[in-house]
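Note that this is a trimmed complex: some chains were dropped, and none of the rest were shifted.
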Amino acid sequence: MVRVTIWNEYRHEREDDEVAAIYPDGIHATLAGVFEGNHEVETATLDEPEHGLTEEVLERTDVLVWWGHEAHDEVDDEIVDRVQERVLEGMGLLVLHSAHFSKIFKRLMGTTCNLQWREDGGTERLWVVDPGHPIADGLDESIELPETEMYGEPFDVPEPDRLVFTSWFEGGEVFRSGCCYQRGNGRIFYFRPGHETFPIYENDEIRRVLRNAVEWATPTEGAPRTFGERE
Amino acid sequence: MVRVTIWNEYRHEREDDEVAAIYPDGIHATLAGVFEGNHEVETATLDEPEHGLTEEVLERTDVLVWWGHEAHDEVDDEIVDRVQERVLEGMGLLVLHSAHFSKIFKRLMGTTCNLQWREDGGTERLWVVDPGHPIADGLDESIELPETEMYGEPFDVPEPDRLVFTSWFEGGEVFRSGCCYQRGNGRIFYFRPGHETFPIYENDEIRRVLRNAVEWATPTEGAPRTFGERE
Amino acid sequence: MVRVTIWNEYRHEREDDEVAAIYPDGIHATLAGVFEGNHEVETATLDEPEHGLTEEVLERTDVLVWWGHEAHDEVDDEIVDRVQERVLEGMGLLVLHSAHFSKIFKRLMGTTCNLQWREDGGTERLWVVDPGHPIADGLDESIELPETEMYGEPFDVPEPDRLVFTSWFEGGEVFRSGCCYQRGNGRIFYFRPGHETFPIYENDEIRRVLRNAVEWATPTEGAPRTFGERE
């Protein structure tokens, strides 16, 4: 069974009633529910020791799911180093929504990961632009979300290895919403949907994408990564 | 001076009064006007001998601009072979709008180049998703076209080497509107805007993109393409 | 079970005693042996009606393996159309060695697929340059083949989506020996090793790569490829 660790900042849910109403046990609990049954799931949050990401936790994680927003700077650089090292060794990483600005994503991309945004609750339609990609398995041609925060281009990331989704926003913007990268042996998927004040992670199609993405990002055996001096 | 050859099917303009009103001398004449002054420009059309694309014409062409729509099948396979060979040697190629279905583009892509479409005259906004790309030089963050034909994803082309524009359409669709490819030594740019019943090629920003794209696609010196048996 | 169809030109083995000694039942029989047990395997050859690639055969094929050399031109264009269509729908395709010059590979790439070569029986070492790729699963850092035909750069193909192997040749050349592409929904892997006068396909590591590549190229469910006019 694939071992998934959900990491959540877990601040909005404890500070803001509106968010607590949607995610009463935290976004991590809702995300954990996406994977339970077919995966070994555990959760970790910012305010735990080592942010819940001890060496042991990361060692037994196949795919790490990351949600953060208001407290990116509180994530310790040593833990970022540790997560980066595990990704390069092969651990998968799903980066959700406002985690575009997380230290770990910026570290792995090498860019600012900046974008345009507007919290207007307008409609978003995610178009599948790579219908053959396993992350699109079982979807229709697009996913419609009636109320979302807008993210718009330019999105300051490296050109994705593969672009799976592009979003259309009612207000007139577009965004590369599903971006695949490989760094070292690790597969990374940035997926835009998901805001603390809209129940995005209850949507069945979004949940399907998350499961597909975890399957895609699960490490395979690979060949040796041998570095250093040769005889 | 860069030598640009404009190829146009030149049928709609002679058959349809609405089109003739917008492009009285043919789309090729309007496109030629984009480049005159700073480029050596010539034009070629379907009904000329060898479609105007003799070996001599292609030999002296740095960048070929291609517009076609209703008569793709009438283009002779031998001429397609000839154009493909020149592109692989280094000649640049701009493929405009409905030329996504031209034989030469399908030949170079290896896919169907199919898409979704609707001739509704709605608004299109082309977002620059790669602001550092030379084809985006001097543009704003987006180009707005008040009335266009819609093209929607999926667009059955190989993942572009670089994606410069993504279009937003009023009706709810998105499209990868500016796609860069290299095949052999030749640089290829697919650019979506441009319909026979809307005066797209009179738009200053679109004209700027066309000039930028020709500059980008102009062949450089390169290194030898040596093939065959080695000693 | 994944359904694999091996296509072989099957001429050298019937015309040349040296080749017949290595591949007495044809290269297709040896390749079929790579997959038997865990796959449904069938074979098809040039001189069968429709080259053995009827609509029914292709319809039930998950991954097609292609070996050809001296008779590429005898492959009927209609069959090439049929194979291309199936690849774009999602069928995987493995293109082996001298099949770089097959009609189907050139069709899907859009380039000449030309290269340099020398039949010198020197050593080849295939380095894994993407150790996290599933096609490299279980390999060492490189595969050594004591006697091969040399293929050298430049290799006139589009930049691969991912490059898995690069070959070193005793005579001083290098070659991109394992190239991944996606075209439409289909995954394509070009793999260099394999000559009719060297028993390459008996090598255990090469056989492992072939099995890994078939697994990688097996179609997944995907999302709809809907084209045409929208309401």
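Read from first to last, the chains carry the letters A, B and C; within each, the first residue is number 1.
The definition used in the following text is that contacts are C-beta pairs under 8 Å (C-beta built on N, C-alpha and C of every residue); 3 or more make two chains touch, one makes a residue touch a chain.
Being a predicted model, the structure only gives us computed values, none of them experimental.
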Number of copies constituting the complete assembly, 3 shown: 4
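Quick note on the criterion: only the chains that are shown with their structure count from here on.
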Turn needed to bring subunit B onto subunit C - CA fit, degrees, nearest 5: 180
Interface numbering overlap (same over half, different under half) for subunit A and subunit C: same
Cα-centroid distance, subunit A relative to subunit C, in whole angstrom: 35
Chain centre separation in whole Å, for subunit C relative to subunit B (CA means): 33
Set of subunit C residues in contact with two or more other chains: 161, 182, 184, 225-226
Sites on subunit C touched by subunit B in the complex: 84, 88, 107-112, 114-118, 150, 152, 154, 156, 158-159, 161, 171, 173, 181-184, 225-231
Touching residues (chain side subunit B, partner subunit A) in the complex: 125, 127-131, 141, 152-155, 159, 162-163, 166-169, 172-174, 176
Complex contacts: residues of subunit A adjacent to subunit C: 90, 128, 130-134, 136-141, 161-162, 182, 184-187, 219-226
